[in-house]
Structure formats: C-alpha cells, structure tokens
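Here you go, one structure.
All protein chains but one are shown in place.
Just so it is clear, A and B label the chains in written order, and each chain counts residues from 1 on its own.
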Amino acid sequence: MSLELIKDILLATVPLLVIFPSLFAFTTWMERKALARIQNRIGPNKIGIPCTRIGLFGLGQPAADGIKMIFKEDIVPRGADKLFHLLAPILALIPAMLILCFLPLEFPWGKFMSGQVQAFLLDSAVIFFFAISGLATLAIFMAGWASRNKYSLLGGMRAVAQMVSYEIPLVLSAVVVVMMAGSLNAKEIADVQTGFNWFVLTPWGLAAFIVFFVAALAETNRSPFDLPEAESEIIAGYFTEYSGFKFALFFLGEYIAMFAISGLAVTLFLGAGDGPFLAVAPWLSVVWFIAKIFGLIAVMIWLRGTLPRLRVDQLMAFAWKFLLPLSIFNILLAGMSHHVTVAYPGTTAQVVTWTVSLVGMYVMAKGLDKISRSTAKPREYLYAE
Amino acid sequence: MTTAAPNYELLQQEGLETSLLEISMGPHHPSTHGVFRMDVKLDGETVVELRPVFGYLHRNHEKLAENMTYLSSMPFTDRLDYFNSMTNNWAYALAAEKLIEVEVPERAEYLRVIMAELTRLVNHVTLVGFFVNDLGALGTPLMYAFREREKILDLFEQASGARMMCNYFRFGGLRNDVPEGWLDRTRELVDRFPAFLDEYEQLLCENEIILSRTQGVGNLSRELAVNAGITGPMLRASGVNYDLRKVDAYGIYDRFKFRVPYTDGDTGDCYDRFMIRMLEMRESVAILKQALADIPEGDIIGKVSKVFKPKPAEAYGRIEGPKGELGFYLIADGTTKPYRYRVRPPSLINLTVLRDMCLGGKIADACIILGSIDIVLGEVDR
Partner (left out) sequence: MSILGGGIFKGMAVTLRNFVGSYFSKERFITTNEYSWRPESELPQSIGDYPKEEGEQLSDTTTVNHYSRNFPMLLHDTGEPMDTIRCVACQICERECPPQCIYIEKSTEKKENADGKPQFYPAKFDIDVSVCMSCQICVEVCPFDAIVMNSQFELSTPDRFGGLLVRRDDLLKSNDYYHKIHPQEAATRDERMAADKAAKEAKKKAAAEKAKAAAEAKAAAAEAANESKEDTE
C-alpha cells in the first residue's frame, strides 16, 4: 500500500470518526435539553467547566456522562455467554460507523486526495448502505441472547422482527429515488438534486420521504417504535444486562445509526449538501448536510417527547399493512408522474400530477388506515345527575 | 386484541413441542407501580397465564391500629394510599365519628369536601400521567401532571404542614383551620385547572396511538365488575352508575350539583377507564367551585377529647375515594383502643380482576391494564 493511499484513507475516514462521535455527545445533550423543555423542565444546566460554577447550559454533561460510564463497574451475568456478551456492543457499533462512509459528505480537504477512496463514490453505495445497516439486527439479537435474561431475549426478538420488517418499506421508498436518479451512486443522487431540485419537493418524493422517515424511526428504535427497549414493559430490552462502557457503546451505536439513517434521508430526499451560498463557499455543503441531519434528529426528539409507543402486533401491522402497500403504490405513482411530465412538459401537467399523486396517496393511506385500525375512535360518555 | 390462546395440550399431542416463557415481572419492574409481582407465562408475546403476587409492602396496619388509641392510627391511614392521604383520613374519621357521635362543624365539612376533591384531582391527574407512561410516552404527560399535582400538594402543605402525609382530619372536624389566604389560592388554582385539562385532553385524548393501544384492551364486563366488587371509576367505566357521593351523600355532598360520568357498558376497556377519570376531574372542579363559593366561617372541630372510650359498638365508614369505595370497619369494646380495625381497600379489590382482563392479551397490554386499575401498593398490602 502506498503512502498516498494511506493518506487518502485517513483523510476520508478520520473526520468521520471524529466528527460523528463528538456530534453524538452534542446530540445527547440536545436531546436531554429539548425533552426537558418539552416537559417544562430545565434539563442539564450545572455541569460546564470543571471546578467552577460556570454552567455553560450544561454542555459538560455528555463528558461527565462519558467519564461515569467508563468508570462504572462492568457487570456480566453469571449465566451469560461471555464472548457474545462482549462482542454484541462492538458489533452494534461497527455497522453504524461503517455506513457513515456512504454519506456523500464532501469535506473541503477532499481535493488534497490523490485518488478517490470515498465509499459514496461506489456505484452501489445505496445497496451497500442497506446491506451493512442490516447487520445491526444481528448484534442486537446477539445481545438479547447472550445476556441470558428473559427481558433481553424478548427485546432481541422484538428487535429482529421489527428491523427486518421495517427494512422493506425503507428500501422500497428509497427505490423511488434510485429509479428517478437512475443511479445507486450516492454522489450522483446528490448531484441530480443540486439547485434545489430536491426529491422531497416532488409529490412522490414527499410521500416516499415520509414513509422513509417513519421506517427510519423504527429501524433506529426511536419512539414511537422503541419496542425493543420498551422500559415500561421489558425493562430495557436487549441491553438490560449491560452496564458501564458496554452500555455506552450501545448508546453510541444507536445514535450513530440515527445520524447515518438521517444522513441517508438527507442524501436521498433533501438534496444532500445542497443549499444556498454554495457558489461562494463550497465547504458550506458539509455544514448544510449536518444541519439537515440535525433538523431530522430534532423531529425525532420532538416525536419522542410526544408519543407513546405502539404494541408489537400493531407495529407489525403498521409495517406490513400500511407502509409496505403505501410504498409500493408510491413507486407506481412515481413512474406514472414521471412519464406524464416527460410526455407533457408544462405547468398544467405539473399541477395535475401533484394533485393526483397527493390525493391518491392520501386516499390510499386513509383506506389502509381504515383497514388496519378500524375500530379505534373517540367515544361519547353518559352522565348521571 | 383479545384472541383465544392456542390449546397447548393439543399441540403437544400432535408432536409440535412448544414451551411457554415464564417471566416473573416484578417486584422491581418499572410498570408495576411499586412492589408488585406478576408471574406471567408467555406464548411469544401473548399472556396465557398470569398470577398476581403481592404482600411485599405489608406493614401490619390493621393489627397495629388495634394496639393503639383511635387518634394514634390516624397518621397511619395516610400511608395506606399515599397519594390520597386526605380521603383516607376522611374515611377513618367517618367510621370513628359514628362510634362517638360527634357533630362536625359546618366549615369543617366544607373544608373536608374541598380537600377530598383536591385529592381526587391529584390522584386522577397523576394516574393518567402514569398510565400514559406505561403506554410508553417518555414522561411528558406525567411531568405536566406532576406540575399540577405539585401545586395542589403545596396547598396541602400550607393547610396541614405536610405535602403527602397530611394527617389533617380529626374526629369531629379538622386539626386546624386553613391559613389566611389559602382559600383564595385554592380558588385561583381551581379556576386555572380546566385550562390545564383542555391542554391535557388535546395532548392525549385523540392520539391515534393511544386510541389503538387502549381500545378493546382489558375489557371488563358489567357482570364481572359487579360480582368482583369493583368500585370507583373502574366500575363506572364498566357501565354501572354507582358513586357513593350520590348514594350515601356522606358529609355534605347532597348540597352540590355535579354529574357522574359512566359508560353504556359495551366495552369497559382501558380507554373507558382512562376517559372516565378525565371526565371526573371536570366534575371535581365543579364541586370545588361550589364549595369554595359557599364555605362559611366558624369552628373547625367539634368537642372531642384526644383519647376517648367509645361504647361497645360497630361502625363502618365509607367514602368514594379516588380509587373506589374506601371503607373502615371498627369494633369498639369500651376501651381506648379498637377491638377490631379493618380496611376495605379499593386497590386490592379492584386488582382481583387483573388476571381475567390480561389473559389472551399481549405483555404490553398487561402493563397498561395494571396501570388502568390504578393501584397503590401501600393500600393493597397494608
């Protein structure tokens, strides 16, 4: 391996390994702070600069948490499968870290590279993304199984069922973009969308984005789909028996997966690094990209602060009876609207496709909702004087 | 959805070997509301057998009370259902007042109603919060509920000196009059409470996830509810219009205009139990408004000595507690101590139908059904 190549690999990977874990720390702080505000609390506000009374809005909290996690006793249950118990958190983190490489983050130092080693230039980047993110399921089930705890096992089983099911609508909604962009290359998909030609601004793109986002919530075990770690039912699910640094690794893996999947949503639908002032300062594309990721994460936090979780059968029904038909229908709509706009260029055709697609999607969604969730509605009550 | 569990014996005969997952949920489990245990057998996620185990919080309340004077067990009644110390006090005071036949002054009667209805607000608002927490919300409704609860507990503290263990009622009245300005602060709180309820309803009552999680889950038929002796909001959610405030009209409840919400009894599921409590809070606010408008000046306690010897007799005092019918049964034998002291705890008796409601549901349903029963282990185990 030449020195040049090593330099290139380091330039392509080290920033990812530095930026995202530090963003993770910031995100935990942001999440705690936002949830606190939603719940009318203040949130972390004491820990700032050590040995002083300067709070810095509690920005030191993630560091303090990290230190605590590292020094905490690592407890392994006596009956646990020690090897897999140890491997599971590591395996949960690796795919999450790996798929970050497929995000078309164009760092300004990219021009110092001699060759192109970025993974997003791979012709099948999107496929790789889904393939590798599917590995996380394995790690979670491994954790659930190796812990030798019934709650962990239930959590692991839930996680497998959930993540396998939701991968299908996730992929099917991404298919639309691949279809339209005509490429699986993340860079090319990003390039198609430059100049505010974001796919989310098309009717089928909007629908696909919503389906993708909902499925992404389930893929990353976020509320309201956080069944594998439902604390009111199965304690903490698959990481019930984890403490200390192993727990922190799971936590890190979960958040990195959140970044990764939000990053993919940004790439596919929100125009990747596209944004204003790029002509003046091309390096802004990284900033736009990360800002969009944080926008999506903010919505995730907001949802987490609002919603209770679904039940396991409803979760499955939602994936198979609602999201899956909807995303298949969307592929149909996308193809039709594409051919209509190609055949009849002009505003009228645009308006017609928008209206037909949106109404079609809404009617479809409403109908599917009626089938899968027929009886639930508010009721009237009697009063005795 | 409640579906019939498969016949396991049949499956074994056909050579399809299958075994059930036995889980001992509790006593330290996040959603068992204290130290309660459910031994469940699961088929996948479906509950096929459930055995409630309790007694972890047994403190020998009834026997203790038989060995101390009537007044001395008053502070222990606070600790039965530690969310609603005021109503516990009242039920005990009612029973003892029947033994010694003492007149309760007018102002004390009004204050008793005010305290009891504030307690009902505290209980219901936190119950709804905990219930939604069991459903998996990240504490947001609970935090809103606790904020309102805290305001009411502040009022309790100003009146009685303690937030939760109020120990405020005495035989023949109350321990002390409320401090100056207390009634105005209460009026202000009561005026603001409906706005909070509106927000709470907007947050919860139409949420599709809550609707589909709670409707059709944990159905309790009218017949079973009556036969099992269920009382309180749970009974009314099963379609029986029965409220001791109307039936007994203890205290001065016959003076107030209020309605009792109940269902037509078709479902009796978790959603009904949740909604009945939401609606009852509005009625409590109505009672509070009337009581705070009419409260007279005057004495706060009748003439009762601290240590008394009632004539040998039996007495049963009961009230419509926030959780159901709370009763105290006393037998006096002419000494300063009761010969027999017995509590009818609504939590325990409402808990008896847990198994019937949970079977065939999912494990997540068992958690919310337990939440919708509204138990406090201090009262279940005593």
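FYI, contacts are C-beta pairs under 8 Å (C-beta built on N, C-alpha and C of every residue); 3 or more make two chains touch, one makes a residue touch a chain.
This is a predicted model, so every value here is computed, not measured.
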Query = Can you list the shown chains that the hidden chain touches?
reply = A, B
Ask   = Which is it among B:Phe36, B:Phe54 or B:Phe76 that touches the chain not included here?
value = B:Phe76
Ask   = Out of A:Gln39, A:Gln61 or A:Thr267, which is the one that touches the chain we can't see?
value = A:Gln39
Omitted-chain contact residue, chosen from B:Ser24, B:Gln202, B:Thr335 or B:Thr352 = B:Gln202
Note = Residues on chain A facing the left-out chain by the touch rule are 34, 37-42, 53, 302-303, 305-307, 362, 365-366, 369, 377
Remark   = On chain B, the omitted chain is touched by residues 68-69, 71-76, 78, 140, 143-144, 146-147, 150-151, 154-155, 157-162, 165, 167, 175-176, 179, 185, 199, 202-211, 306-307
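The working rule: only the chains that are shown with their structure count from here on.
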Key: Chain centre separation (chain A, chain B; CA means) in Å   = 42
Remark   = In the complex, chain B touches chain A at residues 1, 21-23, 29-31, 42, 45, 132-140, 143-144, 147, 203, 205-213, 215-216, 241, 243, 246, 259-264, 271-272, 275-276, 279, 362-365, 367
Inquiry  = Touching residues of chain A toward chain B in the complex: what are they?
reply    = 35, 38-41, 150-151, 153-154, 158, 223-224, 226, 230-235, 304-314, 373, 375-379, 381-385
